[in-house]
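All protein chains but one are shown at their positions in the complex.
A, B and C label the chains in the order they appear, each numbered from 1.
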Amino acid sequence: MNYSYTILILLIPIAAFLFNGLLGMKFKPIVSGLVGTIGLGIVFLLSWYTAWQYFFVGGMVDGEFPKIIAMSMDWLQFTDKLTIRMGIMLDPISVMMLVVVSSVSFMVHIYSLGYMKGEKGFERFYSFLSLFSFSMLGLVVATNIFQMYVFWELVGISSFLLIGFYYQKPSAVAASKKAFIVTRFADLGFLIGILLLSFFTQTFDFTTLTGADHSIFESGAAKSFMGMSVFTWACLLIFMGGAGKSAMFPFHIWLPDAMEGPTPVSALIHAATMVVAGVFLVARMFPVFFFQAPDALEVIAYVGGFTSLFAAIIACTQYDIKRVLAFSTLSQIGYMILALGVSGYEGHEGVGYMASMFHLFTHAFFKALLFLGAGAIIHAVHSNVMQDMGGLRKYMPITHITFLIACLTISGVPFLSAFFSKDEILVAAFHHNKLLFAVEYLVAGITAFYMFRLYFSIFWGKDTQYHHTPHEAPKVMTIPLMILAIGSIFAGYVPFAKLITADGRPFESHIDFAIAIPSVLIGLVGIGLAMLMYRKETHIPERISIALGGFYKTVYNKFYIDEIYLFITKKIIFNYISRPVAWFDRHIVDGTMNGIGWITLTSAKKIKGLQSGYLPQYGMVFALAAVVFVLIFAFLVR
Amino acid sequence: MALNVLMFYILSAVIVIFSVLTITSRRILRAAFYLLCVLVATAGFYFMVDYQFMAGVQLVLYAGGIVVLIIFSILLTSHISHKFAKPEAMRLVMGLIVGVSGFALSTIAILQFAFKETENAAIKVDMQAIGTQLLGTGKNGYALPFEVISVLLLAAMIGAIVVAKKGK
Amino acid sequence: MIEGIPMTHVLIVSAFMFFAGICGFIIRRNMITILMSIELILNAVNINLVVFNKYLYPDQLQGQFFALFVVGIAAAEASVAIALIINIYRRLNSINVEQVNEMKY
Partner (left out) sequence: MNILNLFVIIPVLTVLGIMFVKDYKGARMTAAIGMSLQLVAALVMTLMYFAERKAGASGEFLFYTDITWFKTLNIHYTVGVDSIAVWMICLASIVVFAGIFASWEVQYLSREFYISLILLATGVFGFFISLDLFTMFLFYELAVIPMYLLIGIWGSGPKEYSAMKLTLMLMGGSALLVVGLLGLYFNSSAAGPVTFNLLELSKINFPMAMQRFFFPFLFVGFGILGALFPLHTWSPDGHSSAPTAVSMLHAGVLMKLGGYGCLRVAMFLLPEAANEMAWIFLILTTISIVYGAFGAIWQKDLKYINAYSSVSHCGLVLFALLMMNKTAINGAVLQMISHGLMTALFFALIGMIYGRTHTRNVPEMGGLMAVIPFLGVSYVIAGLASLGLPGLSGFIAEMTVFVGAFAHTDTFHRVITIIATMSIVITAVYILRVVGQLLLGPLREKEYLEFPDARWYERLSLVVLILPIAIIGIYPAFLSGTLADAIVPIVERLTAML
């Protein structure tokens, strides 16, 4: 099979980026928009074509999906063995990700034509979007872990640029900075993990690392550090990078703030694509984790489980609709991470892996839909706080319907896409660890509750008086909504177990009704509760929040994690490290240097006193010295 | 005791006593006079060793020239009756330390050192010998230093005039 | 050659004169006295030159010539020094050496 055209998937966005970035301001804004959108449209078609070709034309070789290196070039040689190659690798998950990224990105490109219309810096927005698409696509097709790191960083910087798109708004600047630094810190772990792993295995290539030949791990397997083997360390550190990008606890703090960016950006980066990079990373390295560092996998499962519960609880208390969605994203990614953590490798054992990818796939559609819907609402209401909304169903029917579909999907209503993927995750968790299963089961209920709290508050609830009547979004915005809604409904019917599995071999999966029915029920309970409390304006929520008192406040303030971070960075690092270092440098180190200068000057001042200008004194010193020298050299030293 | 030996010790005594007086006298004109005495005694000493020309120069230049110059300048810059304050104790002590220790050292050195005379016969020192050698250009001729000294003297003379000239 | 007078005695006398000069140079503050001390020092040196010539190398005249030149230089020195002293006196109305320390540092 010839896949060499896939290089276009990367070249088109970067070309669009360069065009818009360097020449964008020379043309009318719409030119940049069209260049970006059309470029991404081509990428979108190519990606789907690749997927079709990969899965259905190429198909399986020896009963498993092969890893195809479509192209590869040496980029930077470190040592004889360690070379970064830039290339394109096609395997089930990268092809699946290509489809997800290009589809969502294409939708967002179209949507933004309407959403960003008339904004200052329209061409800048499109150039950044193209840069992001390039980086994200490069990330998913990476042939080796270092290429992934390269694009990982590029994705980070695109995210930084897009969050800070409204750069004159201090909160946006702060949020972008926070996002970048937090992920950067996590990436430090990633980098060290790569260094460790590559040093012991002497390779960066995924094909080698995840291949069947485990002999490359032998040199490091016996080594341990602080009670854990080097590969456990390496995997944990690599996961740290993934946790940073995927905003897992405790690196989650940047994601809610990242909502300062334009809403399409939130949809693209902070819901559907970039934040799942961590999941993708773990999935990509899954054999390494599974065979070399099962302990790390266990940690991953717990981190995922905890984050999903934690974020879901916070989501119930937030009022900013984008923040609710952000916490919901966290919670859903927690699901995916957990699914990977509890997964096995072969056959039906690997259901967690499959479910994770499946959920990633479906999540991309419904979460992008939710965000774009939220964008349409914000566009209409000019606010993103729930209290300013209510009764919008009358004004924005399309948005309403699509939003409702997305809410139903995320709540796990049967026969919508997330029902299937979530069910698989619960199955995997159930077989692995009952505690984690219980947590996830609970989270499913909470998810349904807060999503419908959001839905009812926006579209039902009180009839808010608006300054000017909200209107339905233009076609260019509603069409992507509708397309995504269709995706949300039907994405669940893709036979994932046949296509994307941990060991590349398909297996049979069935819906386990023993788990599916209770999970649907708890979802319905959540929806019902939300309906009860928020469909009409009631005082129940207020009363509950008062009844919960301190707990509510803690949750509302996101468990004060941000404040703890702020304390550590602002107070400890700035005041207790940086400032003393600066002081030390100015006063001790430089002081020593100045001190040497000072000593020289002062002693010179003292010595110059000898040059008193009194002739007799000179004479005396001279004579005395002569006498002393004679005494010494003529008499004492013989 | 031979007369010339006695004469030498008298001259020595004069030199020693008047040197001390020169530097201790608190009246400056007297100091100049004591200096004159020292110089004259030195001249006597030259006579004793049969260097008449040297002694003459000493008398004319030193006693006659320099001391007179000094006395003129004293008269120009000081009151005759002016009496100096006693020198400060510190300086006195320092001066004495230097002087006494230096003198002691020199004396010890002089007494310890074995001086060796030349074997060659002495020559007669007369004006003619001095004159030919001083202006000679051959071996042992001093014409060049002599000329240099004369230039130096000229320069000193002009310099002195320029320096001492009343400013504008 | 002076019979009966050891050379060392002459040298001791000249040494005494020399250090008396140095003493004076240190102790006194009047510039003219200092000048006189210098004359003493030079004179002591002259005696030495002459004596060495007479006692050790009577076959030559070098010592004497050196002494002669020293006298010449002393004259030049004295004339310049006195010119300076007079000039200083005119400017500062004093010939106290302690007030003439503009050249310090």
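A few notes on this one:
By definition in this document, a residue touches a chain if its C-beta (ideal position, glycine included) is under 8 Å from a C-beta of that chain, and two chains touch if they have at least 3 such contacts.
Computed from a prediction, not measured in an experiment: that's the story for all the values here.
One chain is not depicted; across the entire complex it touches A. In the complete complex, the residue from A:Pro13, A:Gly87 or A:Gly164 that touches the missing chain is A:Gly164.
Touching the missing chain, out of A:Lys553, A:Arg579 or A:Lys605, is residue A:Arg579. Among A:Leu45, A:Met593 or A:Ala625, only A:Met593 touches the chain left out of the display. Checked against the hidden chain, the listed residues A:Ile30, A:Met60 or A:Leu154 yield one contact partner: A:Leu154.
Taking the complete complex into account, residues 74-79, 82, 146, 149-151, 153-154, 157, 160, 164, 167-170, 173-174, 177, 180-181, 184-185, 188, 191-192, 195-196, 198-199, 573-574, 577-579, 581-582, 585, 589-590, 592-594, 597 of subunit A touch the chain not shown.
Convention: only the chains that are shown with their structure count from here on.
Averaged C-alpha coordinates put the centre of subunit A at 96 Å from the centre of subunit C. Chain centres here are Cα means. That of subunit B falls 6 Å from that of subunit C. Each of residues 22, 26-29 in subunit C touches at least two other chains. Listed for subunit B are residues 91, 94-95, 98, 102, each touching two or more other chains.
Within the complex formed with subunit B, the residues of subunit C that make contact are 1-5, 7-13, 15-24, 26-30, 32-33, 35-37, 39-40, 43, 46-47, 50-51, 54-62, 64-65, 67-69, 71-80, 82-87, 89-90, 95.
Those residues of subunit B whose C-beta lies close enough to touch subunit A in the complex are 91, 94-95, 97-98, 101-102, 105, 108-109. On subunit A, the positions that touch subunit B within their shared complex are 616, 620, 623-624, 626-627, 630-631, 634-635.
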